[in-house]
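A single protein chain has been removed from this complex, and every other one stays in its place.
Labels A and B are assigned to the chains in the order they are written; within every chain, residues are numbered from 1.
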Amino acid sequence: MTEAAVHTGMAANIMNYVFPNDLHVHWSLMIVLYPYITGIIAGAFIVSSLYHVFKVQDLKPVSRYSLLFALAFLACATWPLLNHLGHPERNWEMLVTPNPSSAMAGFGYIYSLYAVLLIFEVLFIYRPTMVALKAQATGKMKTLYNILTFGSDDLSPRSLALDKKIIGFLAAIGIPMACILHGYVGFIFGAVKARPLWSSPLMPVIFLLSASVSGIAGVIFSYVLIQKFKGRPVDSKCVITLSKFLWGAFIICFTFEMLEVFQHSYLKTHHWDMIHGLLWGPLKTSYWKLQVGVCSLIPLFLLGILILFKVRDKAFVFFATIASALLLVQVLLMRWNVVIGGQLMSRSSRGFTTFHPEFFEKEGILPAILIMTAPLVILWLLGKIVPMWEDKGVLTSTEPTTGHK
Amino acid sequence: MKNVKAAMNKDRREFIKKVLRGSIAGSLFLVLPMGSEGTIQVPEQIPGIRGKKYDMEKQRFAFIVDITRCIGCGSCCVADKREYDVPDGHYRTWVERYIKDFDDNVYVDCPNGGLDGYQKPRTDIPGKIRDTFFVPKLCNMCERPSCVQVCPVGATFRTPDGFVLVDKDYCVGCAYCIQACPYSARFLNPKTKTADKCTWCYHRVRKGLLPVCVHVCPAKARKFGDLNDPESEVSQILASPDVITVLKPEMGNHPALYYKGLRREVV
Partner (left out) sequence: MQSYNTHVKRIVLLLVILAVVGYGAKKALTPKSFGKYGHYRAVAIDNEANRPLKHMTNYSCKGCHAFEWEIHEYGKHKTISCEFCHGPYADHVKDGKYVAKLPVKKGVEIKTLCIRCHNKEIKARPKDVIKTIKMPDHLRNQHVREDHICNQCHHVHAPLRYINRAKQILGLLKEEEAGNEEREGCHE
């Protein structure tokens, strides 16, 4: 039976053999969503750190917003996991008896530490704003601001200078921590030698790079949309600089993704037949047509044209937003193709199983939609507590004021 | 009646002789207290376990599957399902059928995990069939288990006596171990919502009984025994010049499940 016959499905029914326990796909939509969400967190944080640590001044307009964006997604990061677990009420075990040899055991502490870091960075950056808001607020909001500023009204130069140092410190160690937060997720997959699509030292790198892509793209897309919705001007210089970083990160990310497939196809180890069968079989549409074709090549060239040909502001923002949307989809598709695709290949090396998520099941499409809209709702709520943007009239800068003691 | 008695006595003498020679240590009977009333006597199937304190550090067991003897009856699958109430669609052990034609094509199937046995030949094979054989599969009880390595909370582990078990009161059901097992021996039990897999009938072995699948196999295709006992069948097979292999040795897991007569088509 020719290889072509096998892959075009002619012989699929007779020659397809899946181990009995491989028929069911155990890691489904929730496990696709979890790396997507943590990726956005890490990527958005990097946007903020580009301003706070690397002093990229063009990114000032979104420097605070991207932190809130990251925080909103951070609040929901555990939801897909808790939904997936067979015994979510036992999740405390990850903090009490984490297995040192398991990458997944890192989740409890890595997530908690990162949450602490991000929350405190937000609190420190917003402290002057919240002190000013506290003075104008009444009742519950006043108490809330009091708690969030830790009861301190001191905005003296010395105090603000200390804050600045701390913010710089948090933003700096936040970068390796963001790398670990998403790198360990990649390692969770890369360390599974039993699944040929996952087992690769490139996996943590690819996940981390695509995290940056999704975060930056998420910031661009949501920033432009929010400004348009509120009828406010878009800082095109900010979008242009963000897009340059986006393009650069995506070039590297795409290179590694293609390198992974190329390595398999060149080395042609015994796994190649399965991976070839997967990518040109069940995953043909979602991988080559959608992930690579529509959502990788189009934004790659689109951004390239925008940047290299120095397209003007309004047009740039418009097309950059489209490119960002495509890249957001690309990263989601990449997670889907890796997580689901990797499980479609049976460990029998002789066949593929199928996967069709239902709308109303526990780990189905409806929960996925709810979990992905929740961060947007939380972002909106955060915007009610602190301003997302540097507006005139509200004290936002860390410049010293007079008189407070 | 006299002849019958004579025949039975003859067998009894043979039986006692064998006991004294030590090849059947059936002299040690387990008297199992079955609740408040009554006890049942179950003869020991693995010599050397009963009658003394079980030292976990000193045990070494091996499981050998003899491909040249499996007839695909599925008794092992049925017994295992009954012993553990394994939910439908999930399998702790299963039996695969391999068919080879004259063009070196391999067709593998495993309808319902082999639970119904193989009652009908495959009719969808194009061309003439050259060869057919059955391969039972179960947990390989690796010495370097990848499932244990990845469990985030320590709910699956390798005991000092070499059994990889699941603590179903501690497992969170993340299914990472199921992804990590190269042999697809694990599944998520939909009733307990924890990971589950073949345990080589640890609860039977501790009582000196054979795993259920080994016990019910009518063809002696499955063998289990104590490697510390040089007289045991498994010790003798492993010491013999027969070709003994393991599944997926390239994974580096060092399985304690051996196959005798395994064919090159088996993955």
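Before moving on, here are some points about what is shown:
As a working rule, a contact is a pair of C-beta atoms (placed from the backbone, for glycine too) under 8 Å apart; a residue touches a chain by one contact, two chains touch by 3 or more.
Keep in mind the model is a prediction, meaning the values are calculated, not measured.
Seen in the complete assembly, the chain not on display touches A, B. For the chain missing from the display, the contacting residue among B:Arg82, B:Arg144 or B:Lys191 is B:Arg82, taking the whole complex into account. Within the entire complex, the positions of subunit B that touch the omitted partner chain are 1, 3-4, 7, 11, 32, 34-43, 45, 56, 68-75, 78-79, 82-84, 97, 116-121, 129, 132-134, 154-160, 165, 167, 169-170, 199, 202-204, 206-207, 209, 212, 215-221. Although one chain is not drawn, its touching partners on subunit A can still be listed: residues 92, 95-97, 99-100, 116, 120, 127, 149-154, 156, 158-159, 162, 166, 405.
Following the convention adopted for this analysis, only the chains that are shown with their structure count from here on.
Separating the CA-averaged centres of subunit A and subunit B is a span of 45 Å. The part of subunit A that touches subunit B in the complex is made up of residues 1, 13-15, 17, 19-24, 26-27, 81, 84-88, 90-91, 93-94, 97-99, 101-105, 107, 188, 191-195, 343, 346-350.
Residue ranges on subunit B touching subunit A, taken from their complex, read 89-91, 94, 96, 103, 105-110, 113, 124-126, 137, 146, 149-155, 170-176, 178-188, 192-194, 251-252, 267.
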